[in-house]
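Excluded from the complex is one protein chain; the other protein chains are retained at their positions.
Moving on, here comes chain A:
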Amino acid sequence: MCFNSFFFLFFFMLINYFFFVYFIMNGLSVFFEWEIISFNSMSIVMSILLDWMSLLFMMFVSLISSVVIFYSKSYMNSELNLNRFIILVLMFVFSMVLLIISPNLISILLGWDGLGLISYCLVIYYQNLKSYNAGMLTALSNRIGDVMILMVICWVMNYGSWNYIFYFDFMKNDYVMFIISFMIIIAAMTKSAQIPFSSWLPAAMAAPTPVSALVHSSTLVTAGVYLLIRFNYLLIDMFFFKVLLFLSILTMFMSGISANYEFDLKKIIALSTLSQLGLMMSILSLGFPDIAFFHLLTHAMFKALLFMCAGVIIHMMNDIQDIRYMGGLSLYIPLTSLCLNISNLSLCGIPFLSGFYSKDLILEMVSFNSFNLMVFILFYLSTGLTVFYTFRLIMYVMINDFNLMMIYNLYDEDYIMLNSMFVLLFMSLLSGSFLSWFIFSYPYMIYLPFNLKLMVIYVSILGSILGFMVSNMGIYSLNKLLLSYNLSSFLCLMWFMPNLSTYGLSYIYLNFSQILFKNIDMGWSEIYSGKGIFNILKNYSVFYNIYQMNNFKIYLFSFILWFMILFIFFFI
């Protein structure tokens, strides 16, 4: 099953690649449309839009998913129901493809809901209490986005069809479009875990690692960004875009800080994903959708690779995910640490790896166009924080002393996992330059003063030094950390937002519903229906029975009495 789906998806990726090259070289785009039904003034059509953006994204999605399925053949080989897992992953890929190729809100909804539902099934795959809680958090946060898209469908009915791409040029200043843009932005924010809804992404790391590699690094969370890229013409002058800018910059900053306090390997990578998502959203809301798309694709490559390396390390450490138990692994697992290092450095934006092309372009665009000071500071600060936690991670896992946790399990020759990582390694090295040659037919004109140009390097060096210094834990380090307990718990627990969106939202309602349940369900409604009516009927029946159990003579006499009454009253 693994091999079949791997080959199928790889072949699909190759088809997409060739079509992408053909389409972007000739500037083609193909639009299939099938009208299912047309009644009153609405027409329900099923349409498929194939332009270079959707083909490119499909190519990347199918590449990552084929590699992840191949990887999970070895990662999940002790799983009894591996076929179930593979089928769930394939359904996920299908929903994602449906979302990518649809210019039409109904099929976007199908893909969107499918993504949410299947990611819930995948997160709860291990079926323990933590997975259930994480799955519930994931599903309910995504559900808010589903509701928003349903309402958008309802509002777009004003225009007569659900093909939204036709209405952007004509209806930009309409009040209806204002509401639609608000809802679309909220939907994208829930899917891509921006600030009000960001608590589900670190929690969803309870999923198996291949699921994290596919879902939570490159496909599910980028679906929101992709939706906004498609809707970009509509949203570009709207007020809510500025709100989105503010929130996504804060997301970027907050998750960068929180990743510095984390000691769980997958959570660090999850928070790094969150930070890069904030980066994508913020550059999108500044008005550069193609750069956002570029960063989306390159980020997908190295983040998936990073998750897969983390999976190998977790397997080796006998399922321990805490980085304090790891150390010095670069000496013992050279190939895996090669992949880990390259993906980490690409994440930081080290020159000429794939992440450099997108990240550096983003930062230079931010400096070149004049935005306000807060945007500027937070962007560069978050870049520095990225390098900070990356170097901290590398120091803890690779460079510090070997902690002797698992001395006999250091097995680097699992070539199934390694081959799948090498494919992504190749892509994460080259995809930056390759994509920049394809997507940008002419480069952006950027002219910066010398120090501003080198600002990235200053911030990166600062971050790396700090990362090195923080990871030198001595014997009294824990005491010194306790001095700043309040501040560090605020920063580490994602600014307490997960508590707000879970406990804070549900406490009042659960309290109120307990009062209602006790007083009404088990109280008054028992006496006004249920038991009360039963008692009334039973008493009537007993009362009637007293009449029934009588002398026979009385029955006959009652009949005669009835006739006498009739006679008396009507004949006399």
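In this text, a residue touches a chain if its C-beta (ideal position, glycine included) is under 8 Å from a C-beta of that chain, and two chains touch if they have at least 3 such contacts; residues count from 1.
Keep in mind that, in the parts below, contacts and distances are computed from a predicted model.
The chain not displayed here is annotated in its UniProt record as "NADH-ubiquinone oxidoreductase chain 2", chosen from "Queuine tRNA-ribosyltransferase accessory subunit 2", "NADH-ubiquinone oxidoreductase chain 2", "serine C-palmitoyltransferase" or "Nuclear pore complex protein Nup85". One of A:447, A:485 or A:559 touches the chain omitted from the figure, and that residue is A:559.
The chain that is not drawn here is touched, among residues A:127, A:370 or A:548, by A:548.
For chain A, the list of residues touching the undisplayed chain reads 537-538, 540-542, 544-545, 547-548, 550, 552, 555-556, 558-560, 562-563, 566, 570-571.
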